[in-house]
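Let me begin by presenting the structure, written as structure tokens, before commenting on it.
Only one protein chain is missing from this complex, and each of the others stays in its spot.
Moving on to chain A:
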Amino acid sequence: MGKKHQTPLLDELKKGKWISFVREIERAAEKSERTEDLLGQVEESYHDKVNHWKHGGMAGVKGYGAGMVGRFSEYPDKYPGIKECHSMRIIPSAGFFYNSDFLRKLADISEKHAGGLLNFHGATGNIQILGMSQAEAEDVFQAVAELGFDLGGSGSDLRTPSCCAGQARCEFANFDTMKICRHLTEEYLDELHRPAFNYKFKFKFSGCANDCVASAARSDLAFIGTWKDKIKINQEEVKNYKKKFNVQKYVLDKCPTKCMWFEGENLVIDDENCVKCMHCINELPKALKAGDERGCSILIGAKAPLVTGPRMGMMLVPFYDVNEDAKNDYEWIKSLISNMWEFWDEYGVSRERIGELIGRVGLNTFLEGIGLEPIPEMVEHPRSNPFIKFTEDEEE
């Protein structure tokens, strides 16, 4: 039997209306006794106001350099159940769609071999099973694999790609996010399972500029849906919306490029000046739709602050014809990715994200390295200092 610990501080967090994680840990402990010790150690952290995990820790399965995060308790004698408390990352189903049969089997695995706790999902998108020992890792991996699921990324590798629900359940989706997400994950399984990069690299796919997987902030390479032709307008539905709220004030006046106006009763859009921000379509979903020439923009370099400061993804390719490329097994994008990784491999240093590398060597050098031409969409505005490095081929 796992030893019961007194948890007066955590017990406070069983009160209140929002679903309680403490109750969830307790429920897990009913099925997996070792998790009693997790409650004990977390209670001790609440008392001491510091975490009680040892630094780092390696854990893994044969043949892979990634997929598990090792964790050891600072007090293994006091909390033997979590002496080893590793987590395993599992590649989710694209768009996070599941059925009850799979989820029940996964719950069984987590209770039989680990602490009975799961994260749905980690921030990158993995399913996580928490609280296993190294000795159990292989069994859990194989049990999960028998359900048709593989381990996700960790360390200096391609991390698990993720995407929004896209065309499965959204009228805004400009490309099939789930299809390309799955395809590129399969294409780069080796890069995902066996870390060979300078540092981590993430892909995320959002079907439109609303960016529901936050790709522009959370992935080194972000795919954000967009379109090239005119927004389709249903004038009758526009009139219906006008009866319900002030369309001029809340839609037209909020347009970032002021490219919409009324001519009589009819809504007019100057599509050449539209930046595809989605605001009008969000507000009037029954009346407005993206055009038919759909694809996505590609943004590069987003990352969290360490080490040189946070970065958002910056525009690299304004329009990628993903539907056309899908017909060729995504040959064009795979060649671009391969160029990027080669450049990063050649010029990047250890623990340098690709965004930091671009910041260090300059966008021009990077573009030359990967074979893209500079275009005005890449910048907010041209440079305002005169320290220009003219190159020899410009002289004479």
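Just so it is clear, a contact is a pair of C-beta atoms (placed from the backbone, for glycine too) under 8 Å apart; a residue touches a chain by one contact, two chains touch by 3 or more; residues count from 1.
Here is the rule we use: contacts and distances are computed from a predicted model.
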Options "Biotin transporter", "NADPH-dependent glutamate synthase", "Na+/H+ antiporter subunit D" or "Dissimilatory-type sulfite reductase subunit beta": UniProt name of the undisplayed chain: "Dissimilatory-type sulfite reductase subunit beta"
Listed residues A:213, A:231, A:322 or A:370, member touching the removed chain: A:213
Residue among A:91, A:137, A:158 or A:238 touching the omitted chain: A:91
Candidate in contact with the missing chain, chosen from A:9, A:326 or A:363: A:9
Contact footprint on chain A, counting only the chain that is left out: 9-10, 12-13, 15-22, 24-25, 27-28, 30-31, 38, 42, 45-46, 48-56, 62-64, 71, 85, 87, 91-104, 106-108, 110-111, 116-121, 123, 130, 142, 145-150, 162, 164-165, 167-171, 173, 176, 178, 181-182, 185-186, 189-190, 193, 209-214, 216-218, 224, 250, 254-256, 275-279, 282-283, 285-286, 304-310, 312, 349-351
